[in-house]
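All protein chains of the complex are present and in place, except for one that has been dropped.
Our next item is subunit A:
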Amino acid sequence: MRPGARVPGTGSAGGRGFPGLAGASRGLSCPSWRREKAPGPPRPAMGLLSDPVRRRALARLVLRLNAPLCVLSYVAGIAWFLALAFPPLTQRTYMSENAMGSTMVEEQFVGGDRARSFARDFAAHRRKSGALPVAWLERTMRSVGLEVYTQSFSRKLPFPDETHERYMVSGTNVYGILRAPRAASTESLVFTVPCGSDSTNSQAVGLLLALAAHFRGQIYWAKDIIFLVTEHDLLGTEAWLEAYHDVNVTGMQSSPLQGRAGAIQAAVALELSSDVVTSLDVAVEGLNGQLPNLDLLNLFQTFCQKGGLLCTLQGKLQPQDWTSLDGPLQGLQTLLLMVLQQASGRPHGPHGLFLRYRVEALTLRGINSFRQYKYDLVAVGKALEGMFRKLNHLLERLHQSFFLYLLPALSRFVSIGLYMPATGFLLLVLGLKALELWMQLHEAGVGLDAGGRPGPSAPLPPAQGVGLASLVAPLLVSQAMGLALYVLPVLGQHVATQHFPVGEAEAVVLTLLAIYVAGLALPHNTHRVVSTQTPDRGWMALKLVALIYLALQLGCIALTNFSLGFLLAATMVPAATLTEPHGPRPLYAALLVLTSPAATLLGSLFLWRELQEAPLSIAEGWQLFLAALAQGVLEHYTYGALLFPLLALGLYPCWLLFWNVLFWK
């Protein structure tokens, strides 16, 4: 407020001490000990003794320039992020791993016809049996010389999955192990093909079998290779991985594995749905935003170039010209898509589940669009053969290259050191605002203190005490709301289905939304009961706590999943900073609602489809939003994705605190 105004009054408490120093130590809000010391002779004063004049000047600067600084910092953060796709910040990728870099291998795979016939047989058997033809797969894998095992699993989802139309899931994974000659089965590579409920991906199974047959005839393998065909997409993969590592993370019931092949070093997943492909798309984003080592992607890119394959990232073609503006702009779209995908925290392919076990993995998807040049299975098979041969050369796990990166294109990346400042600037806004509030609170406290109880008698500690007590209720209430949001939808689905004409999945989503909205209507006047302070200090203290809470959460999220942290920071920070119970409150309320986590999710969906050049209508968007909510909850229970608990238990309560601040009376 008026930082300099109270100095002479407080200075008298210091006796013969320096007046300025006394003010400063009072400013540190621990003046209780001064009581005894005050009448004595000049004693050595302890504490943080900086030049009070300069400190005060700095404080005044922060207070006066707070708004411009905040705006500047926010704009800098956003601008930094947008600049990430431009050359000084993006770098060319390069192969770091010695064992994979220096030599090329000669691909000899010619089994395209074999792959097609395997695929036809597989599809036919699959249509006949209506499920994964386990016996046929076992027989075929054995006939190409693998050691074959099966694993059955079952899982009851917490509520029906309407997107994939499944609830009680039981299936069988089939896997064959190619034992490396003269090796002791200590290391292995995995080649996996997920099979969903429909009969897509049979070409991938065909290619897997043909590659297995080809690999079996070679003697250069130093690592075992596991050929894994999973049922029910990722559920099968999760069941297999948990059984392989003998852990139970998600409550999956599965039979133990009979055959193992040591520590898995790397994995490649393949999804193909036609005999010819026009391009290969690569997915790297895994569970909770984990990424595989960049070298694995470099490896894929190397063989794309060698085989002349058209490779895409996020379904986008690779820009060639990085000197003009077009390349980086296209790169920015790809980057944004990657950020959205990574922020969602869901595994974008079976590879995403491998990352938890520190198995570097990626998913390749064959895309068949209306382009002129098409590649047959031989080309894809050769690329895969090359990748496996190079992975076979590995002496250590992939560890040389980056684990934390963003990709504007296949051949370009942004390393963590370059993208982190973007979040840093955004979080600085919260820090600046918190600092301002803290100073204001502090000044207010000093003001009260000096006005009410002048003189050297014992002053109350200024800002704490009463202020904190008034914060307990809103904090508890919002945190309880978050807990309800996390627990109730799944727990109460049966009650909901009994009383309302909805299905379980609908019930969960609607309960979720209902609780979310109900949080807004909670009584926000709890502070009245306890608070006797001036109203300003109450909301300021609450906002201060909320700001610090938000900054801490966003900081932690940004460290583990940059995309999520940045997305949330970019949306939540402005509203969080602006919110206060004075001024244009409807405007603030609208802004807050628009930037709440759920609204961010909705907005992200629209942005995502917009970037994919498949814009959504409002109704479609809403449907997609509801589906995304259900998927988010399901993925938490089935794969252990952390986005749902994070939003429900962390960010939503925090956001409610700001809502509380807004309606502080």
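Everything that follows uses one rule, which is that contacts are C-beta pairs under 8 Å (C-beta built on N, C-alpha and C of every residue); 3 or more make two chains touch, one makes a residue touch a chain; residues count from 1.
Keep this in mind: contacts and distances are computed from a predicted model.
Chain not shown in the complex: UniProt lists it as "Phosphatidylinositol glycan anchor biosynthesis class T", one of "Phosphatidylinositol glycan anchor biosynthesis class T", "Ciliary neurotrophic factor receptor subunit alpha", "MTMR7 isoform 1" or "DNA 5'-3' helicase". Touching the missing chain, out of A:F86, A:Y167, A:Y357 or A:Y637, is residue A:Y357. Among the residues A:G217, A:G308 or A:P501, only A:G217 touches the chain that is left out of the figure.
Within the complete assembly, A:V247 is the residue of A:V75, A:M104, A:V247 or A:A518 that touches the hidden chain. Contact residues of subunit A toward the unshown chain are 16, 42, 44-50, 138-139, 142-145, 147, 179, 181-182, 184-187, 216-217, 219, 245-247, 259-260, 262-263, 356-358, 395-397, 399.
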